[in-house]
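Taking it in order: structure first as structure tokens, then the write-up.
Left out: one protein chain. Kept in place: all the others.
So, chain A:
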Amino acid sequence: MIKPIYIHGSGCISIQPTFEAGYFFDALTSYAQNPVPALDPDYKAFIPALQLRRMNKSMRMALFASRLAMQEAGITSIDAVITGSGLGCLRDSERFVEHLRAEEGSSLNPTPFIQSTHNMAAAALALSLGCKGYNMTYVNNANSFESALLDSLIYLAEHPTETVLLGGVDELGERTPQFWDIAGYLKHEGAEIPTPLDDRTPGEIAAEGAIFFIASQQQSYQTLGKVLAVETRLEVDNPPAFIAEFLQRNGVSTDALDAVMLGCNGDARYDGIYRTLGDTLFADLPQVAFKHTLGEYDTVVAAALFLVLGIFQHQHIPQTLLLNEVSSRTLQRILIYTQRRGQNHSVILVEK
């Protein structure tokens, strides 16, 4: 059995001011647009201007969020970098393809080519932090962060004295959202943040962000919480059974949970999955949503973990995130369950 990993620091760039000290979702930034770009912190606080100029948004966000996590954990070096990204450095990928088309394969600018890969953020982190150790990026659609998390659990089981920088990052492209729109992914009617979750309209609000954590197998006074287990499944016929079996395998009953975090995003086509769970398996638990405030992207589930750690720390669930009126005396153990467009289901069990 894999041992839990302890999280000692976290950093989050999103469409809410999550990078500001003390911010904890009690007040939300509203938007009436789709897609919604992430708020920009003062990147120069952590990134030298000469490096910053060539970095795309994924790299900037990842580096800034990582530095926040390291600062919170009180460390200056790490042994490994493990990231997840559904679509990688999308803007540079688009630029590269557009140049390729416009120039018919000649005179291609090197920067978008070099920076168009999914693992560019992890590479930039390693370069910036001088980390020559294990460096891995997982590209598994909406389970990319969960795959990175699972690898972190395995890596730290094999390297118990090491410290891992773990995270998820995804950026919006300039052209790709137009393709998403054609594919029917994006919400038009009622496209707003916070997204009404009782809405009956289809589509999601596309967004972007980067969320990073410092993880190890050592508990310390800095520890924010521990991840006990994670599981992913591309297709699930019966989500309540999938979750119940996961809990059983990990020796936890729903009674032993203090809250559940669900990935409702206002897409009427798929939010029924969460409603069913809320009415059955999790009826007696505080139910917490997060995507209605942060939008949807492949690695947004990492923000759920960021939020859970915040809930442990504050011992309080912000009213803006609560889906029901149930309260809990303590907030020590929380389950995260998400899926996207009916696929890429995942469960993460987190404990204080």
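The definition used in the following text is that a residue touches a chain if its C-beta (ideal position, glycine included) is under 8 Å from a C-beta of that chain, and two chains touch if they have at least 3 such contacts; residues count from 1.
The rule is short, and it goes like this: contacts and distances are computed from a predicted model.
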{"item": "From \"Acyl carrier protein\", \"ABC-type multidrug transport system ATPase subunit\", \"FeS assembly protein SufD\" or \"ABC transporter permease\", the hidden chain's UniProt protein name", "value": "\"Acyl carrier protein\""}
{"item": "Residue of A:Leu28, A:Ile75, A:Leu100 or A:Ile114 in touch with the missing chain, whole complex considered", "value": "A:Ile114"}
{"item": "Where the missing chain touches chain A, by residue", "value": "49-50, 52-54, 103, 107-111, 114"}
